[in-house]
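What follows is a structure written as C-alpha coordinates; I'll ask about it next.
The complex is shown incomplete by one protein chain, all other protein chains being positioned as in the whole.
And now, chain A:
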Amino acid sequence: MTSGIIITPGLPDRALAANAKRDRVSEAYLVRIRAVAAIAGVMLAFALVAGQLVRLAILGQGEVSVSMSQPMAIAFARPDIVDRNGQLLASDLIMPSLFADPALVVDKDELAEKLGHVLPGLNQAELRKSLADRDKRFVWIRRGTSTRQAEAIHNLGLPGIEFRNELKRAYPSGTLAGHVLGYVDIDNKGIAGIERFLDENGQVDPVHTPNLSNRPPVQLSLDIGVQHAVEEELAAAMATYEARAAVGLVMDAKSGEILAAASLPGVDPLVPSLERETMDRLSGGTFELGSIFKMFTVAMAMDSGKFTLDTPVDVRKPLSVGGFTITDSHPIGRILSVAEVFRRSSNVGAGMLALDLGAGRQKEFFQRIGLTGAMKTEAGSVADVQLPERWEAVETVTRSYGHGIAVTPLQFAAAAASLVNGGKRIQPTYLRRPTGSESDGERVISEETSRQFNALMRSNVTERDGTGRRANVPGLEVGGKTGTAELPGKGGYKEKSVISSFFAAFPMSNPKYVTLVSLFEPQPIKETSMQITAGRNAAPVTAKIIARIAPQLDVMSRSETP
(Lines give C-alpha, C1' and ligand atoms only; values in the text may rest on other atoms or scores of the structure.)
Protein backbone atom coordinates (compact mmCIF):
# COMPACT_ATOMS: atom_id res chain seq x y z
CA MET A 1 0.00 0.00 0.00
CA THR A 2 1.30 3.49 -0.98
CA SER A 3 0.44 6.86 0.40
CA GLY A 4 1.12 10.59 -0.39
CA ILE A 5 0.46 12.71 -3.53
CA ILE A 6 0.95 11.15 -6.91
CA ILE A 7 2.56 13.63 -9.29
CA THR A 8 1.60 13.10 -12.88
CA PRO A 9 3.73 15.18 -15.29
CA GLY A 10 1.88 17.17 -17.95
CA LEU A 11 -1.50 17.48 -16.19
CA PRO A 12 -3.24 20.85 -15.73
CA ASP A 13 -3.65 22.40 -12.22
CA ARG A 14 -7.38 21.44 -12.00
CA ALA A 15 -6.60 17.91 -12.71
CA LEU A 16 -3.86 18.03 -10.18
CA ALA A 17 -6.23 19.46 -7.57
CA ALA A 18 -8.76 16.75 -8.30
CA ASN A 19 -6.09 14.15 -7.94
CA ALA A 20 -5.00 15.64 -4.63
CA LYS A 21 -8.58 15.59 -3.31
CA ARG A 22 -9.07 12.01 -4.38
CA ASP A 23 -5.82 11.07 -2.66
CA ARG A 24 -6.90 12.75 0.60
CA VAL A 25 -10.21 10.83 0.57
CA SER A 26 -8.36 7.63 -0.15
CA GLU A 27 -5.90 8.30 2.69
CA ALA A 28 -8.70 8.91 5.24
CA TYR A 29 -10.35 5.70 4.10
CA LEU A 30 -7.17 3.78 4.54
CA VAL A 31 -6.64 5.15 8.02
CA ARG A 32 -10.12 4.09 8.97
CA ILE A 33 -9.58 0.61 7.54
CA ARG A 34 -6.31 0.32 9.47
CA ALA A 35 -7.95 1.42 12.71
CA VAL A 36 -10.79 -1.05 12.32
CA ALA A 37 -8.32 -3.79 11.50
CA ALA A 38 -6.21 -2.93 14.54
CA ILE A 39 -9.24 -2.85 16.83
CA ALA A 40 -10.46 -6.14 15.37
CA GLY A 41 -7.02 -7.61 15.91
CA VAL A 42 -6.88 -6.44 19.50
CA MET A 43 -10.38 -7.71 20.14
CA LEU A 44 -9.52 -11.04 18.56
CA ALA A 45 -6.43 -11.31 20.74
CA PHE A 46 -8.41 -10.49 23.85
CA ALA A 47 -11.06 -12.98 22.75
CA LEU A 48 -8.34 -15.63 22.41
CA VAL A 49 -6.94 -14.80 25.83
CA ALA A 50 -10.42 -14.87 27.31
CA GLY A 51 -11.16 -18.13 25.56
CA GLN A 52 -7.93 -19.64 26.84
CA LEU A 53 -8.76 -18.45 30.35
CA VAL A 54 -12.17 -20.06 30.15
CA ARG A 55 -10.60 -23.26 28.85
CA LEU A 56 -8.04 -23.28 31.66
CA ALA A 57 -10.76 -22.54 34.17
CA ILE A 58 -12.73 -25.54 33.01
CA LEU A 59 -10.01 -28.05 32.15
CA GLY A 60 -6.94 -26.84 34.00
CA GLN A 61 -8.09 -27.77 37.54
CA GLY A 62 -5.99 -30.89 37.80
CA GLU A 63 -7.60 -33.83 39.58
CA VAL A 64 -11.22 -33.49 40.50
CA SER A 65 -11.63 -33.67 44.25
CA VAL A 66 -14.86 -35.10 45.56
CA SER A 67 -15.81 -35.05 49.20
CA MET A 68 -17.19 -38.44 50.09
CA SER A 69 -19.02 -39.43 53.21
CA GLN A 70 -17.87 -42.20 55.56
CA PRO A 71 -20.00 -45.05 54.18
CA MET A 72 -18.20 -44.74 50.84
CA ALA A 73 -14.73 -44.75 52.38
CA ILE A 74 -12.65 -47.75 51.44
CA ALA A 75 -10.70 -47.89 54.70
CA PHE A 76 -10.07 -46.14 57.98
CA ALA A 77 -6.76 -44.50 58.82
CA ARG A 78 -5.99 -45.06 62.49
CA PRO A 79 -3.46 -43.36 64.75
CA ASP A 80 -0.64 -45.34 66.35
CA ILE A 81 -1.21 -46.73 69.83
CA VAL A 82 1.80 -46.49 72.15
CA ASP A 83 2.42 -47.46 75.75
CA ARG A 84 3.15 -44.97 78.51
CA ASN A 85 6.81 -44.84 77.47
CA GLY A 86 6.12 -44.40 73.78
CA GLN A 87 6.67 -48.04 72.81
CA LEU A 88 4.61 -48.93 69.76
CA LEU A 89 1.67 -51.27 70.36
CA ALA A 90 -0.35 -50.82 67.18
CA SER A 91 0.27 -49.08 63.89
CA ASP A 92 -1.15 -48.81 60.39
CA LEU A 93 0.94 -50.17 57.54
CA ILE A 94 0.24 -49.97 53.84
CA MET A 95 0.40 -53.49 52.57
CA PRO A 96 -0.24 -54.98 49.16
CA SER A 97 -3.35 -57.15 48.96
CA LEU A 98 -3.51 -59.79 46.27
CA PHE A 99 -6.51 -60.33 44.03
CA ALA A 100 -7.24 -62.24 40.83
CA ASP A 101 -9.35 -61.77 37.74
CA PRO A 102 -10.54 -65.35 37.05
CA ALA A 103 -11.21 -64.50 33.41
CA LEU A 104 -7.52 -63.74 32.92
CA VAL A 105 -6.14 -66.68 34.89
CA VAL A 106 -4.69 -69.23 32.49
CA ASP A 107 -4.18 -72.19 34.81
CA LYS A 108 -5.94 -71.97 38.16
CA ASP A 109 -4.32 -75.15 39.51
CA GLU A 110 -0.82 -73.88 38.76
CA LEU A 111 -1.69 -70.51 40.26
CA ALA A 112 -3.09 -72.02 43.46
CA GLU A 113 -0.13 -74.35 43.84
CA LYS A 114 2.52 -71.70 43.24
CA LEU A 115 0.84 -69.17 45.51
CA GLY A 116 0.54 -71.86 48.17
CA HIS A 117 4.34 -71.98 48.38
CA VAL A 118 4.56 -68.22 48.99
CA LEU A 119 1.49 -67.62 51.14
CA PRO A 120 1.41 -69.88 54.18
CA GLY A 121 -2.07 -70.96 55.21
CA LEU A 122 -3.60 -70.30 51.80
CA ASN A 123 -6.63 -72.52 51.25
CA GLN A 124 -5.79 -73.80 47.78
CA ALA A 125 -9.00 -75.78 47.34
CA GLU A 126 -11.08 -72.73 48.20
CA LEU A 127 -9.04 -70.60 45.80
CA ARG A 128 -9.48 -73.08 42.93
CA LYS A 129 -13.21 -73.04 43.59
CA SER A 130 -13.34 -69.24 43.49
CA LEU A 131 -11.26 -69.07 40.31
CA ALA A 132 -13.46 -71.64 38.55
CA ASP A 133 -16.20 -69.03 38.14
CA ARG A 134 -14.80 -67.06 35.22
CA ASP A 135 -17.76 -64.67 35.21
CA LYS A 136 -16.39 -63.16 38.40
CA ARG A 137 -13.89 -60.48 37.58
CA PHE A 138 -12.54 -59.99 41.09
CA VAL A 139 -11.51 -62.50 43.75
CA TRP A 140 -9.48 -61.61 46.84
CA ILE A 141 -6.64 -64.05 47.39
CA ARG A 142 -4.93 -62.54 50.45
CA ARG A 143 -5.67 -59.24 52.18
CA GLY A 144 -2.39 -57.79 53.38
CA THR A 145 0.82 -59.49 52.29
CA SER A 146 4.32 -58.59 53.33
CA THR A 147 6.57 -56.76 50.91
CA ARG A 148 8.71 -59.86 50.61
CA GLN A 149 5.72 -62.03 49.77
CA ALA A 150 4.49 -59.48 47.23
CA GLU A 151 7.89 -59.50 45.55
CA ALA A 152 7.99 -63.29 45.44
CA ILE A 153 4.49 -63.42 43.94
CA HIS A 154 5.40 -60.77 41.39
CA ASN A 155 8.42 -62.83 40.38
CA LEU A 156 6.20 -65.85 39.72
CA GLY A 157 4.92 -63.98 36.67
CA LEU A 158 1.45 -65.48 36.92
CA PRO A 159 -1.16 -63.88 34.66
CA GLY A 160 -4.49 -62.70 36.07
CA ILE A 161 -3.31 -61.59 39.51
CA GLU A 162 -2.69 -58.07 40.72
CA PHE A 163 -1.99 -56.12 43.87
CA ARG A 164 -3.94 -53.32 45.48
CA ASN A 165 -2.46 -51.36 48.37
CA GLU A 166 -4.52 -51.42 51.56
CA LEU A 167 -4.24 -50.14 55.11
CA LYS A 168 -3.60 -52.98 57.51
CA ARG A 169 -3.28 -52.80 61.28
CA ALA A 170 -0.08 -54.24 62.70
CA TYR A 171 0.57 -55.23 66.31
CA PRO A 172 4.34 -55.51 66.73
CA SER A 173 4.01 -56.79 70.28
CA GLY A 174 2.01 -59.81 69.18
CA THR A 175 -0.46 -61.05 71.75
CA LEU A 176 0.79 -58.69 74.46
CA ALA A 177 -2.21 -56.87 75.98
CA GLY A 178 -4.35 -58.38 73.24
CA HIS A 179 -7.60 -58.11 75.20
CA VAL A 180 -7.00 -54.43 75.90
CA LEU A 181 -6.06 -53.45 72.36
CA GLY A 182 -9.03 -55.25 70.81
CA TYR A 183 -9.54 -55.82 67.09
CA VAL A 184 -10.18 -54.10 63.78
CA ASP A 185 -12.18 -55.57 60.92
CA ILE A 186 -10.97 -56.16 57.38
CA ASP A 187 -11.56 -52.47 56.54
CA ASN A 188 -9.46 -51.32 59.50
CA LYS A 189 -12.50 -50.28 61.54
CA GLY A 190 -12.27 -50.88 65.29
CA ILE A 191 -14.63 -53.52 66.61
CA ALA A 192 -13.38 -54.14 70.15
CA GLY A 193 -11.15 -52.81 72.91
CA ILE A 194 -9.11 -49.63 72.55
CA GLU A 195 -9.43 -49.89 68.77
CA ARG A 196 -13.18 -49.47 69.08
CA PHE A 197 -12.69 -46.62 71.55
CA LEU A 198 -10.70 -44.76 68.87
CA ASP A 199 -13.57 -45.10 66.41
CA GLU A 200 -16.15 -43.99 68.96
CA ASN A 201 -14.13 -40.92 69.84
CA GLY A 202 -13.57 -39.66 66.32
CA GLN A 203 -9.85 -40.45 66.18
CA VAL A 204 -10.16 -42.49 63.01
CA ASP A 205 -10.38 -40.96 59.53
CA PRO A 206 -12.28 -42.51 56.65
CA VAL A 207 -10.00 -42.55 53.60
CA HIS A 208 -10.47 -43.34 49.94
CA THR A 209 -6.87 -44.16 49.22
CA PRO A 210 -4.54 -46.02 51.59
CA ASN A 211 -3.04 -43.07 53.48
CA LEU A 212 -1.51 -43.15 56.94
CA SER A 213 -3.17 -41.14 59.68
CA ASN A 214 -1.76 -37.69 60.48
CA ARG A 215 -3.06 -37.81 64.02
CA PRO A 216 -0.68 -37.98 67.00
CA PRO A 217 -0.30 -41.38 68.67
CA VAL A 218 -2.73 -42.41 71.38
CA GLN A 219 -0.79 -43.00 74.57
CA LEU A 220 -2.04 -45.72 76.86
CA SER A 221 -1.32 -46.09 80.54
CA LEU A 222 0.07 -49.60 79.92
CA ASP A 223 3.77 -50.25 80.37
CA ILE A 224 5.02 -52.93 77.98
CA GLY A 225 7.72 -54.07 80.40
CA VAL A 226 5.28 -54.45 83.28
CA GLN A 227 2.68 -56.06 81.03
CA HIS A 228 5.24 -58.57 79.79
CA ALA A 229 6.38 -59.40 83.32
CA VAL A 230 2.79 -59.97 84.44
CA GLU A 231 1.91 -62.12 81.44
CA GLU A 232 5.08 -64.16 81.74
CA GLU A 233 4.61 -64.81 85.47
CA LEU A 234 0.95 -65.68 84.96
CA ALA A 235 1.82 -68.11 82.17
CA ALA A 236 4.44 -69.71 84.40
CA ALA A 237 1.90 -69.91 87.24
CA MET A 238 -0.67 -71.53 84.96
CA ALA A 239 1.91 -74.15 84.06
CA THR A 240 3.11 -74.67 87.63
CA TYR A 241 -0.31 -74.85 89.27
CA GLU A 242 -2.00 -76.41 86.24
CA ALA A 243 -4.57 -73.62 86.29
CA ARG A 244 -7.15 -73.27 83.51
CA ALA A 245 -6.80 -69.51 83.28
CA ALA A 246 -5.28 -66.55 85.07
CA VAL A 247 -5.74 -62.81 85.32
CA GLY A 248 -3.35 -60.15 86.50
CA LEU A 249 -3.63 -56.44 87.02
CA VAL A 250 -1.22 -53.68 88.01
CA MET A 251 -2.82 -50.31 88.64
CA ASP A 252 -1.71 -46.94 89.97
CA ALA A 253 -3.44 -46.78 93.34
CA LYS A 254 -3.98 -43.03 93.20
CA SER A 255 -4.71 -42.21 89.56
CA GLY A 256 -6.40 -45.43 88.46
CA GLU A 257 -4.02 -45.80 85.50
CA ILE A 258 -3.71 -49.45 84.52
CA LEU A 259 -0.10 -50.40 83.88
CA ALA A 260 -0.75 -54.04 83.07
CA ALA A 261 -3.94 -55.95 82.41
CA ALA A 262 -3.69 -59.58 81.43
CA SER A 263 -6.14 -62.40 81.00
CA LEU A 264 -4.65 -65.73 79.98
CA PRO A 265 -5.12 -67.59 77.71
CA GLY A 266 -4.54 -64.46 75.71
CA VAL A 267 -5.72 -63.39 72.30
CA ASP A 268 -3.99 -62.22 69.17
CA PRO A 269 -5.38 -58.85 68.04
CA LEU A 270 -4.94 -60.03 64.45
CA VAL A 271 -7.23 -63.01 65.00
CA PRO A 272 -10.57 -62.03 66.55
CA SER A 273 -11.68 -64.78 68.89
CA LEU A 274 -15.02 -65.58 70.46
CA GLU A 275 -13.73 -68.73 72.17
CA ARG A 276 -14.92 -69.08 75.73
CA GLU A 277 -11.47 -70.11 76.91
CA THR A 278 -9.90 -66.88 75.67
CA MET A 279 -12.55 -64.55 77.06
CA ASP A 280 -11.33 -61.50 78.95
CA ARG A 281 -11.83 -62.65 82.52
CA LEU A 282 -10.48 -59.40 83.92
CA SER A 283 -13.34 -57.21 82.75
CA GLY A 284 -15.66 -59.48 80.78
CA GLY A 285 -16.44 -62.14 83.37
CA THR A 286 -17.96 -61.89 86.83
CA PHE A 287 -16.88 -64.19 89.62
CA GLU A 288 -17.46 -64.76 93.30
CA LEU A 289 -14.01 -63.91 94.59
CA GLY A 290 -14.39 -65.19 98.15
CA SER A 291 -12.50 -64.11 101.23
CA ILE A 292 -10.71 -61.28 99.47
CA PHE A 293 -14.02 -59.43 100.06
CA LYS A 294 -13.23 -59.39 103.78
CA MET A 295 -11.17 -56.32 102.96
CA PHE A 296 -14.42 -54.42 102.44
CA THR A 297 -16.09 -55.88 105.51
CA VAL A 298 -13.22 -55.00 107.82
CA ALA A 299 -12.66 -51.54 106.27
CA MET A 300 -16.38 -50.83 106.61
CA ALA A 301 -16.32 -51.94 110.24
CA MET A 302 -13.27 -49.79 111.02
CA ASP A 303 -14.68 -46.76 109.23
CA SER A 304 -18.00 -47.07 111.08
CA GLY A 305 -16.24 -46.14 114.31
CA LYS A 306 -17.88 -49.09 116.06
CA PHE A 307 -14.84 -51.34 115.70
CA THR A 308 -11.11 -50.99 116.07
CA LEU A 309 -8.46 -53.48 115.05
CA ASP A 310 -8.43 -54.70 118.67
CA THR A 311 -12.19 -55.13 119.14
CA PRO A 312 -12.81 -58.76 120.18
CA VAL A 313 -15.01 -60.94 118.00
CA ASP A 314 -16.23 -64.27 119.33
CA VAL A 315 -15.74 -66.78 116.54
CA ARG A 316 -15.69 -69.88 118.74
CA LYS A 317 -19.07 -71.10 117.54
CA PRO A 318 -20.40 -71.36 113.99
CA LEU A 319 -22.67 -68.51 112.96
CA SER A 320 -26.32 -69.47 112.46
CA VAL A 321 -28.37 -67.12 110.35
CA GLY A 322 -31.59 -67.57 108.37
CA GLY A 323 -31.47 -71.31 108.72
CA PHE A 324 -27.87 -71.53 107.46
CA THR A 325 -24.77 -72.29 109.48
CA ILE A 326 -21.58 -70.46 108.63
CA THR A 327 -18.32 -72.09 109.72
CA ASP A 328 -14.61 -71.45 109.35
CA SER A 329 -12.58 -73.89 107.30
CA HIS A 330 -10.01 -73.91 110.11
CA PRO A 331 -11.89 -73.06 113.36
CA ILE A 332 -9.69 -71.08 115.72
CA GLY A 333 -11.44 -71.98 118.96
CA ARG A 334 -10.86 -68.66 120.68
CA ILE A 335 -11.96 -65.03 120.60
CA LEU A 336 -10.19 -63.08 117.87
CA SER A 337 -9.52 -59.39 117.41
CA VAL A 338 -10.79 -57.69 114.24
CA ALA A 339 -7.22 -57.73 112.94
CA GLU A 340 -7.02 -61.47 113.51
CA VAL A 341 -10.37 -62.01 111.82
CA PHE A 342 -8.78 -60.38 108.77
CA ARG A 343 -5.45 -62.18 108.95
CA ARG A 344 -6.92 -65.59 109.69
CA SER A 345 -9.66 -64.96 107.15
CA SER A 346 -12.48 -66.00 109.46
CA ASN A 347 -15.85 -66.32 107.71
CA VAL A 348 -17.64 -66.36 111.05
CA GLY A 349 -15.85 -63.19 112.20
CA ALA A 350 -16.52 -61.33 108.93
CA GLY A 351 -20.16 -62.43 109.05
CA MET A 352 -20.53 -61.17 112.60
CA LEU A 353 -19.05 -57.77 111.71
CA ALA A 354 -21.38 -57.42 108.72
CA LEU A 355 -24.43 -58.52 110.72
CA ASP A 356 -23.62 -56.03 113.42
CA LEU A 357 -23.46 -53.18 110.89
CA GLY A 358 -26.53 -54.37 108.98
CA ALA A 359 -27.53 -55.03 105.37
CA GLY A 360 -28.35 -51.39 104.66
CA ARG A 361 -24.91 -50.19 105.64
CA GLN A 362 -23.22 -52.94 103.68
CA LYS A 363 -25.28 -52.16 100.62
CA GLU A 364 -24.52 -48.47 100.91
CA PHE A 365 -20.80 -49.15 101.45
CA PHE A 366 -20.54 -51.43 98.41
CA GLN A 367 -22.25 -48.75 96.36
CA ARG A 368 -20.01 -46.00 97.71
CA ILE A 369 -16.77 -47.77 96.84
CA GLY A 370 -18.04 -48.51 93.34
CA LEU A 371 -18.49 -52.23 93.72
CA THR A 372 -22.13 -52.48 92.65
CA GLY A 373 -22.50 -49.72 90.02
CA ALA A 374 -21.88 -49.92 86.29
CA MET A 375 -18.29 -49.52 85.15
CA LYS A 376 -16.80 -48.64 81.78
CA THR A 377 -13.24 -48.21 80.65
CA GLU A 378 -11.76 -47.15 77.32
CA ALA A 379 -11.47 -50.84 76.43
CA GLY A 380 -15.24 -51.23 76.65
CA SER A 381 -17.97 -51.93 79.14
CA VAL A 382 -17.11 -53.95 82.19
CA ALA A 383 -19.49 -56.83 82.89
CA ASP A 384 -22.22 -55.85 85.34
CA VAL A 385 -22.00 -57.09 88.89
CA GLN A 386 -24.17 -60.13 89.54
CA LEU A 387 -26.16 -59.31 92.63
CA PRO A 388 -29.47 -60.97 93.44
CA GLU A 389 -32.17 -58.55 94.64
CA ARG A 390 -32.55 -60.20 98.02
CA TRP A 391 -30.28 -58.62 100.63
CA GLU A 392 -31.32 -60.04 103.98
CA ALA A 393 -29.24 -61.27 106.91
CA VAL A 394 -27.98 -64.41 105.13
CA GLU A 395 -26.89 -62.44 102.05
CA THR A 396 -25.25 -59.85 104.28
CA VAL A 397 -23.18 -62.58 105.89
CA THR A 398 -22.24 -64.43 102.69
CA ARG A 399 -21.36 -61.17 100.91
CA SER A 400 -19.10 -60.23 103.82
CA TYR A 401 -16.77 -63.00 102.68
CA GLY A 402 -17.34 -62.74 98.95
CA HIS A 403 -20.13 -65.14 98.11
CA GLY A 404 -23.54 -64.22 96.75
CA ILE A 405 -21.96 -61.36 94.80
CA ALA A 406 -20.06 -61.78 91.55
CA VAL A 407 -17.91 -58.98 90.15
CA THR A 408 -15.22 -58.62 87.54
CA PRO A 409 -11.69 -58.70 88.95
CA LEU A 410 -11.17 -55.21 87.50
CA GLN A 411 -14.12 -53.70 89.35
CA PHE A 412 -13.04 -55.45 92.51
CA ALA A 413 -9.49 -54.10 92.23
CA ALA A 414 -10.69 -50.54 91.63
CA ALA A 415 -12.90 -50.69 94.71
CA ALA A 416 -10.14 -52.24 96.80
CA ALA A 417 -7.63 -49.61 95.64
CA SER A 418 -9.82 -46.91 97.17
CA LEU A 419 -9.29 -48.50 100.58
CA VAL A 420 -5.49 -48.24 100.44
CA ASN A 421 -4.95 -44.99 98.51
CA GLY A 422 -6.01 -42.72 101.36
CA GLY A 423 -9.71 -43.42 100.93
CA LYS A 424 -10.63 -41.94 97.54
CA ARG A 425 -12.64 -43.68 94.88
CA ILE A 426 -10.82 -44.18 91.59
CA GLN A 427 -11.90 -44.78 88.03
CA PRO A 428 -9.67 -47.28 86.22
CA THR A 429 -8.32 -45.98 82.93
CA TYR A 430 -6.23 -47.28 80.08
CA LEU A 431 -5.16 -43.79 79.03
CA ARG A 432 -1.98 -42.10 80.25
CA ARG A 433 -2.58 -39.32 82.71
CA PRO A 434 -0.14 -36.55 83.58
CA THR A 435 2.57 -37.69 85.97
CA GLY A 436 1.55 -37.37 89.61
CA SER A 437 -2.16 -37.00 88.89
CA GLU A 438 -4.44 -38.27 91.60
CA SER A 439 -8.04 -39.30 91.74
CA ASP A 440 -10.49 -36.51 92.40
CA GLY A 441 -13.13 -39.12 93.22
CA GLU A 442 -15.31 -38.93 96.28
CA ARG A 443 -13.97 -39.99 99.65
CA VAL A 444 -15.17 -43.47 100.56
CA ILE A 445 -13.37 -43.97 103.88
CA SER A 446 -11.45 -41.58 106.10
CA GLU A 447 -7.73 -41.09 105.68
CA GLU A 448 -7.18 -42.45 109.16
CA THR A 449 -9.15 -45.63 108.41
CA SER A 450 -7.13 -46.04 105.21
CA ARG A 451 -3.88 -45.64 107.12
CA GLN A 452 -4.88 -48.22 109.74
CA PHE A 453 -6.18 -50.54 107.04
CA ASN A 454 -2.82 -50.37 105.26
CA ALA A 455 -1.07 -51.40 108.45
CA LEU A 456 -3.48 -54.34 108.69
CA MET A 457 -2.81 -55.33 105.09
CA ARG A 458 0.91 -55.19 105.74
CA SER A 459 0.56 -57.31 108.88
CA ASN A 460 -1.23 -59.98 106.83
CA VAL A 461 2.02 -60.43 104.93
CA THR A 462 4.49 -60.02 107.79
CA GLU A 463 2.74 -61.68 110.74
CA ARG A 464 2.98 -65.40 111.34
CA ASP A 465 -0.79 -65.82 111.38
CA GLY A 466 -1.26 -63.89 108.11
CA THR A 467 -2.49 -65.76 105.05
CA GLY A 468 -0.39 -63.63 102.71
CA ARG A 469 3.10 -64.40 104.04
CA ARG A 470 4.29 -65.83 100.73
CA ALA A 471 3.62 -62.51 99.02
CA ASN A 472 6.36 -60.74 100.93
CA VAL A 473 9.17 -59.13 98.96
CA PRO A 474 11.92 -57.86 101.27
CA GLY A 475 12.25 -54.11 101.12
CA LEU A 476 9.06 -53.40 99.17
CA GLU A 477 6.53 -53.33 102.03
CA VAL A 478 3.96 -55.52 100.32
CA GLY A 479 0.57 -55.85 101.95
CA GLY A 480 -2.42 -57.82 100.77
CA LYS A 481 -5.30 -60.20 101.24
CA THR A 482 -5.97 -63.71 100.00
CA GLY A 483 -9.24 -65.12 98.68
CA THR A 484 -10.02 -68.70 97.74
CA ALA A 485 -13.52 -69.02 96.33
CA GLU A 486 -15.14 -72.29 95.36
CA LEU A 487 -16.72 -72.22 91.94
CA PRO A 488 -20.45 -72.85 91.71
CA GLY A 489 -21.46 -76.14 90.12
CA LYS A 490 -24.47 -78.40 89.93
CA GLY A 491 -26.21 -78.49 93.29
CA GLY A 492 -23.78 -76.21 95.12
CA TYR A 493 -20.13 -75.26 95.20
CA LYS A 494 -17.32 -77.43 93.87
CA GLU A 495 -14.83 -77.96 96.64
CA LYS A 496 -11.88 -78.76 94.41
CA SER A 497 -12.50 -76.07 91.81
CA VAL A 498 -11.57 -72.67 93.09
CA ILE A 499 -10.53 -69.21 92.04
CA SER A 500 -7.59 -68.24 94.19
CA SER A 501 -6.85 -64.55 94.31
CA PHE A 502 -4.42 -62.19 95.96
CA PHE A 503 -4.90 -58.44 96.08
CA ALA A 504 -1.76 -56.53 97.03
CA ALA A 505 -0.49 -53.00 97.37
CA PHE A 506 3.04 -51.67 97.71
CA PRO A 507 4.81 -49.95 99.39
CA MET A 508 2.28 -50.02 102.23
CA SER A 509 3.67 -46.91 103.96
CA ASN A 510 2.30 -44.95 100.99
CA PRO A 511 0.81 -47.34 98.42
CA LYS A 512 1.66 -46.40 94.86
CA TYR A 513 0.51 -49.51 93.05
CA VAL A 514 -2.04 -52.24 93.57
CA THR A 515 -1.96 -55.67 92.00
CA LEU A 516 -4.47 -58.45 91.63
CA VAL A 517 -3.69 -62.01 90.66
CA SER A 518 -6.41 -64.62 90.20
CA LEU A 519 -5.77 -68.23 89.23
CA PHE A 520 -8.73 -70.20 87.90
CA GLU A 521 -8.96 -73.79 89.07
CA PRO A 522 -5.37 -74.32 90.20
CA GLN A 523 -4.58 -77.93 91.01
CA PRO A 524 -3.09 -79.32 94.23
CA ILE A 525 0.59 -79.99 93.63
CA LYS A 526 3.51 -81.13 95.70
CA GLU A 527 5.03 -77.66 95.96
CA THR A 528 1.87 -76.33 97.59
CA SER A 529 1.58 -79.31 99.93
CA MET A 530 -1.39 -80.42 97.83
CA GLN A 531 -3.34 -77.29 98.76
CA ILE A 532 -5.13 -74.94 96.42
CA THR A 533 -5.51 -71.92 98.67
CA ALA A 534 -4.52 -68.46 97.46
CA GLY A 535 -1.84 -68.14 100.12
CA ARG A 536 -0.07 -71.09 98.46
CA ASN A 537 -0.32 -70.08 94.83
CA ALA A 538 -1.67 -66.56 94.08
CA ALA A 539 0.40 -64.97 96.87
CA PRO A 540 3.81 -66.26 95.70
CA VAL A 541 2.94 -65.37 92.10
CA THR A 542 2.19 -61.83 93.30
CA ALA A 543 5.57 -61.71 95.05
CA LYS A 544 7.34 -62.71 91.83
CA ILE A 545 5.47 -60.08 89.84
CA ILE A 546 6.14 -57.30 92.34
CA ALA A 547 9.83 -58.21 92.61
CA ARG A 548 10.11 -57.92 88.83
CA ILE A 549 8.10 -54.76 88.26
CA ALA A 550 9.21 -52.66 91.24
CA PRO A 551 12.58 -51.71 89.64
CA GLN A 552 10.76 -50.86 86.40
CA LEU A 553 8.36 -48.61 88.30
CA ASP A 554 11.11 -46.85 90.24
CA VAL A 555 9.84 -48.20 93.54
CA MET A 556 12.90 -48.20 95.76
CA SER A 557 13.62 -51.05 98.08
CA ARG A 558 13.87 -49.95 101.71
CA SER A 559 15.67 -51.48 104.62
CA GLU A 560 12.90 -52.77 106.84
CA THR A 561 12.80 -52.45 110.59
CA PRO A 562 12.21 -55.85 112.12
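Note that a contact is a pair of C-beta atoms (placed from the backbone, for glycine too) under 8 Å apart; a residue touches a chain by one contact, two chains touch by 3 or more; residues count from 1.
The rule is simple: contacts and distances are computed from a predicted model.
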Original post:
Looking at UniProt, which of "CheY chemotaxis protein or a CheY-like REC (Receiver) domain", "Sulfate ABC transporter permease subunit CysW", "4Fe-4S dicluster domain-containing protein" or "Cell division protein FtsL" names the chain that isn't shown?
Top reply: "Cell division protein FtsL"
Original post:
In the complete assembly, which of A:225, A:351 or A:483 touches the absent chain?
Top reply: A:225
Original post:
Out of A:170, A:279, A:393 or A:431, which touches the unshown chain?
Top reply: A:170
**OP:** Determine which one of A:16, A:88 or A:393 touches the chain that has been left out.
**Re:** A:88
Original post:
Which residue, A:16, A:74, A:122 or A:212, contacts the hidden chain when the whole complex is considered?
Top reply: A:212
Subject >> On chain A, residues whose C-beta touches the chain left out of the figure >> reply: 38, 41-42, 45-46, 48-49, 52-53, 56, 60, 62, 80, 87-89, 91-94, 147, 170, 172-174, 176, 211-212, 224-225, 228-229, 232, 473-476, 546-548, 550-552, 554-559
